[in-house]
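Below is one structure. I have some questions about it.
Heads up, one of the protein chains got dropped from this complex, but the rest are sitting where they should.
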């Protein structure tokens, strides 16, 4: 498919650049905290993939739904989730967006349309399809966007979602973030053929974007969402990207051998979406100082939030037993 | 795909015709028994679809594996299962192929490579893939054939099987018997796009056959199996056919309205695979008397088996508790 | 009071509730024509948006129910036979039962999943499971198991009005039986057992289709002068532990009748509660009448040999009362 959507204007580009930075700064912090033994569990970082979530979510409002993955921090923040509430959650604090109950793999903000990161690979497919059905019934142009990885694209629910959503013409955008790996298994070993080709048998249009170029993601996803919002049914978008960190920050502790070459990682670091975003800004006439100012501002703001989060209160164990059922809390 | 496989010779055609008749006679008998209140549970008849199972299984030996569906009598008999043992099973007798433990939806003959009819729609997909992996490991040209319906093709495990079997180059033939209905839901309502198109994204060749023409099924499945046996990996075959009986023989008792027109049924009765098989025989120079003789012989033989089955002994309840684990029986 | 079959009573409940609340949406395989009759006529009345046949893809359907509920709707998902809930088990166990806690209470999940369950009709192993023990262990789903038409209606209405996920299981063999259904907006609260028969010698807790068998057994026992009290828990999550213990305090003896396989059954849970909270009241052992740990065989003679029946229940009660150790 050709990218014929118009280009993001400078204001939009700046906003997306800043969002990417927020994700990056937050996750650099979380990674460092994990390595310092300050987090209760390992984190799956989105570092290197920021352009994908940000370029897509730039088209969404709070009323649109997203579902996310185990690698969900980026989607949460891209969709407008509060960095403080997310950091506090991952620090297991009561200020956390899930009150410390969910943690890194389960950050959710239902009021902002974020139906949650998900520890089950492919777990979002059914949920997003249901949310899209809800949106369809409401008939007010809402969409549901389902983020999932290339590994998740081999779960059967992917096909089930395409089949049903196509039949019911649901406003569902399926976004496969193709980073070439599922855990420590290379995509070629786990995936037969090209994922993008799986859409057409269901009469679903397929879109592809450079997942490390926020402008390209923005353009292509804009077109895809236009189609989805128009009532024509679902679309599949594959963004090609890479995680430049490990599968999970804990992996160095348990892996006995490397699973990818340093050159491979370096080749993708060279395509860092944030640096490419900065270059786009410069091309668009944004001054170098302004870009630096944004970087400094984000850095300071995340640092401040992180500090606040660390000193927030622990959650109250008395709440646990009432948390399974809403009736129990009443 | 073109049907360029050579034609079945008269001997083969006669054998397939007779197999189809065995299925038909057996099932006509079972349907009548159900309506007479002589069976403990409803039966899902294969009547009208016989050419599909018979044309394919004509290429298989006892060493090849098949998995079947809730509509499994036809596959059982096509693969060489013993009609007496099947009828006795459905009459819940200890002579039954599963000793009366399985019943109509679970007829299996492991020694003949029949891994069982299955009450779970799509349940055979994983089992057949596993059997194909076993065959691959043995490396002696065995194949696994998975029969499933057009409704089952919407289960995600269909995609999962295609993906994995293609990656691992498993000797697996996926046979979708497309009869236009899943229970009381028309295919167009449940299936987006064409099932045959779902194969190519996984680099799997697709084959289509007239499921009411045993010669066509034989030719096309012969080619498909040649490809599968050659080590090139799985293939998908869709046979287009129709069940001229209800979804289950009990349906008249619980449905309050018809779900398909009499004309629709009649149009397919006119394409009855057995009558078309008889016509092929006549074309091939088989004398009318010989055809009649086959009919008479099969009829008599099934009638005799049925009689014997009815008077067979009930299973012994003492066996139930030892049946879950092989250790328990030792 | 009206006489209705259980399946009709559920159908009535669906009509009334969908009429009342436009956010209730029903979907599932063949719900339009309705295999069991419980969803009959709803498509005609409420239209294709709110009543929908789906493709066969249970794994997706249970996930969709979560997504719809999270997005503010009240889905009712019909899974036909309870065995097919295994096909859609992931989203029930990993999502539906957990998301409320995982999101710190943000997510409200008013989901009803309905299915027929149980054996006794030669439907064989893959159409006869009683999976409620599994759901009971998940922690985050309510489980309703009506035994009669009136309760079925009232529990169904409570299920669709609940803001939490409910697994609503219809005893497969009982859809055709007539029972009294109170008039009006009949609601049965969750977690309240019903005393189906009063008696002072033994408490029989019987689940769903087992209530009828327990009643037959109680009649036989009454002829021997043994008066059984029969309790129908009606919901297993929440479970009316206090109600069961109150009955136990009157009788001192407990038999639990459950169509599930024995190991980790609802019967075992109830027995465990009695052995813990009710120990001081127990005059004898707690007996379970369950299906041994086998799946249902096809042949009627085989199925009968493992399926609970009135004689087995009565025998267990007699043994319990006669045993000298526990007088």
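To keep things simple, chains are lettered A, B and C as they appear, and every chain counts its residues starting from 1.
Keep in mind that, in the parts below, a contact is a pair of C-beta atoms (placed from the backbone, for glycine too) under 8 Å apart; a residue touches a chain by one contact, two chains touch by 3 or more.
Because the structure is predicted, anything quoted here is derived from the model rather than measured.
Chemist: So one chain is hidden, and I want to know which residue out of B:20, B:43, B:77 or B:98 touches that hidden chain in the complete assembly.
Modeler: With B:20, B:43, B:77 or B:98 as choices, the missing chain is touched by B:98.
Chemist: Check the options B:83, B:123 or B:234 and report the residue that touches the missing chain.
Modeler: The missing chain is touched by B:123.
Chemist: In the complete assembly, which of C:23, C:250 or C:277 touches the absent chain?
Modeler: Checking the options C:23, C:250 or C:277, the one contacting the hidden chain is C:277.
Chemist: I'm checking contacts with the chain that's been left out. Which of A:82, A:183 or A:232 qualifies?
Modeler: A:183
Chemist: Of the listed residues B:39, B:161 or B:204, which contacts the missing chain in the full complex?
Modeler: The single option touching the absent chain is B:161.
Chemist: So which bits of chain A touch the chain we can't see?
Modeler: Residues 40-41, 89, 92-93, 96, 98, 100-106, 118-123, 151-152, 154-156, 182-185, 189-191, 254-257, 259, 314-315, 317, 319-321, 323-324 of chain A touch the chain that is not shown.
Chemist: Just checking the interface: what residues of chain B touch the absent partner chain?
Modeler: On the chain B side, contact with the omitted chain comes from 65, 67, 96-102, 106, 108-111, 115-116, 118-120, 123, 125-135, 137, 144, 156-157, 160-161, 163-164, 167-168, 320, 323-327, 329.
Chemist: Considering the whole complex rather than only what is displayed, give the residues of chain C touching the chain that is not shown.
Modeler: 59, 83, 86-87, 89-90, 92-94, 97-98, 101-102, 124-126, 129, 133-134, 136-140, 237, 239, 260-261, 263-269, 271-272, 274-277, 279-280, 282, 284-288, 293-295, 297, 325-326
Quick note on the criterion: only the chains that are shown with their structure count from here on.
Chemist: Just by CA atoms, which chain is the most central one?
Modeler: Looking at where each chain's C-alpha mean falls, the closest to the middle is C.
Chemist: Please report how many Å separate the Cα centroid of chain B from that of chain C, as a whole number.
Modeler: 36
Chemist: Distance-wise, how many Å sit between the C-alpha centres of chain A and chain C, to the nearest whole number?
Modeler: Spacing between the chain centres: roughly 40 Å.
Chemist: At least two other chains touched by the same residue of chain B: list those residues.
Modeler: Chain B, residues with two or more chain partners: 154-156, 189-191.
Chemist: Can you tell me which residues of chain C touch two or more of the remaining chains?
Modeler: 54-55, 57, 59-60
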